[in-house]
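This is the structure I want to talk about, given as structure tokens.
For this depiction, one protein chain was excluded, whereas all remaining protein chains were kept in their positions.
Here is subunit A:
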């Protein structure tokens, strides 16, 4: 009987030691390997000179730190490299991340690759630019159609209905440009502005925009209003106006912001610019992606809103930080 008790004691002690060891190991592994989700972020471009994407990335990184996610950025050098982006998206799928955030550089061409993402079971979050068809778990962007209408509304303050209006878009086929242009045209036509020229495309390059706008203004000197649908287009168009000395005659409504744009606003070349909130986009995209990886329900569509900046409100405390990034936060140009 005494032997039995002894064995019971020994076996109980062994069991307790095993439990203790196991739970200790468990606690350690929990604290060491608290797994962060890996999110692959594919912007339209990793070009460091385009402030929009740089700020969006800041939002991504801020959110990644706050919500605990590992971010891997894959991107092409220019927004035009659609095939490059498709290739990268496929690579991203192959590396099996917990989520993919994509800003599609083409509304149609990215569809098959995006479908692959969905088929492989990886949650797809679209940022800024969507693809055709309802493929993503959530789409985080400015309501571009609404932003287009806003910009048209601003132009109406400077241009009479019968005067000629030009539109400088950037890349044919990308979702955001299509929406913005449609917004601009709908708003203008609804208010009786019918003299709208064929859209010209800057391909997202300042130089091209400058050249095309300059040619246009030289050929058609009676153009009184221009809407430029993204930052390089705006800067190029502004430079063309400035170069031709037409700033008092031609009104320019731009999109997004940069130091170049601010200088042009300060010089009264640009009357107003519709800025998006790229930081918010990036931040909310990561927040949404992390929520998705945790299996939480997310909104199908998140409008990050837009804001009108004119010469008169650009130095308010509220807008300063949106317009003027701290020098050290941007890569030197």
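Just so it is clear, contacts are C-beta pairs under 8 Å (C-beta built on N, C-alpha and C of every residue); 3 or more make two chains touch, one makes a residue touch a chain; residues count from 1.
In this text, contacts and distances are computed from a predicted model.
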Which choice in "Putative 3-methyl-2-oxobutanoate dehydrogenase (Ferredoxin)", "Cation:proton antiporter", "ArsR family transcriptional regulator" or "histidine kinase" gives the name that UniProt lists for the one chain left out? "histidine kinase"
Hidden-chain contact residue, picked from the options A:73, A:196 or A:262: A:262
Can you tell me which of A:35, A:249 or A:321 touches the chain that was removed from the display? A:321
Contact residues on subunit A toward the hidden chain run 1, 5, 8-9, 12-13, 15-16, 19-20, 23-24, 27, 30-31, 58-59, 62, 65-66, 259, 262-263, 266, 277, 279-280, 283-284, 315, 317-324, 326-328
